[in-house]
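One protein chain is absent from this view; the other protein chains keep their places.
Up next, chain A:
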Amino acid sequence: MSRLSVRKTYKLFIGGAFPRSESGRSYVVTSPKGDFLANASRASRKDARDAVTAARKAFPGWSGATPYNRGQILYRIAEMLEGRRGQFAEELPLGKKAGLEQVDAAIDRLVWYAGWSDKIASVRGSANPVAGPYFNLSTPEPSGVVAVIAPSDPLLGLVSAVAPVIVTGNTAVVVASESSPLAAITLAEVLATSDLPGGVVNILTGHQAELAPWLAAHMDVNGLDLTGVADPDLALRCEQEAAENLKRVIRPSSPDWSADPGIGRMTAFMETKTVWHPAGV
């Protein structure tokens, strides 16, 4: 008799822990062919608020860590993901070969962003030669808590959206792809074992149309990445809600995730701070 496998319970990832939705709800996730895969947690407004609280709590520590330290941790995430290549390739709804290619691209994407942690300030900061006896220096800083409505591309898209948010020192609340959320929760297991402080990345699974507006309207969220929102009405509503506390917004798009990502996803959620100081005896 063949052995009966032990299935994994897919839960949320909030503050470094894996709770079920406080609402007790779940929804069925199926393979592209329609086969049952799992009951994923269906996060509620309360879960989203808990996630924002966790992200805000993690922000001072994470943004205050040295860029070198953040780079080391992102690189560590890449190392942990590399160790689970096979598992991800199987979980992605792509077939083995395409799945492996996507995992490899996601690992390389993490390495790319890891290197940016201590370089973005050199590329985007400046010493400003003001016309007077002043030292004047501009440096980029993270915006704060960023809500990411993740693209449907379940691993590469997710990693490509989350890594640029956190590498600069922001913390994130991520709404995973509604149709393929399982890789996001498995990625949470990678994050949880990569020395990433709890709360820096929080991952919710559930209905995008239910969760996105709460996050868009949340007054303690500073940035909103709508890349994964396919419904134009929902995107419009979210962007309008985001206007209330002037969140920095990335509008929906369908990027080619295999292309050079550039630095736009980092700079979208960065502020520039300019410091003046007089020079004189």
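Here is the rule we go by: a residue touches a chain if its C-beta (ideal position, glycine included) is under 8 Å from a C-beta of that chain, and two chains touch if they have at least 3 such contacts; residues count from 1.
Here, contacts and distances are computed from a predicted model.
UniProt records the chain missing from this view under the protein name "Aldehyde dehydrogenase (NAD+)", selected from "NADH-quinone oxidoreductase subunit M", "Lactate utilization protein", "FTR1 family protein" or "Aldehyde dehydrogenase (NAD+)".
Taking the complete complex into account, A:Val123 is the one of A:Ala98, A:Val123 or A:Ala243 that touches the chain left out. Touching the missing chain, out of A:Ala38, A:Met80, A:Ala114 or A:Met270, is residue A:Ala114. Interface note for the absent chain: among A:Arg7, A:Lys33 or A:His277, the touching residue is A:His277.
Counting the whole complex, the residues of chain A in touch with the unshown chain are 67-68, 71-72, 75, 108, 111-112, 114-119, 122-123, 133, 135, 263, 277-281.
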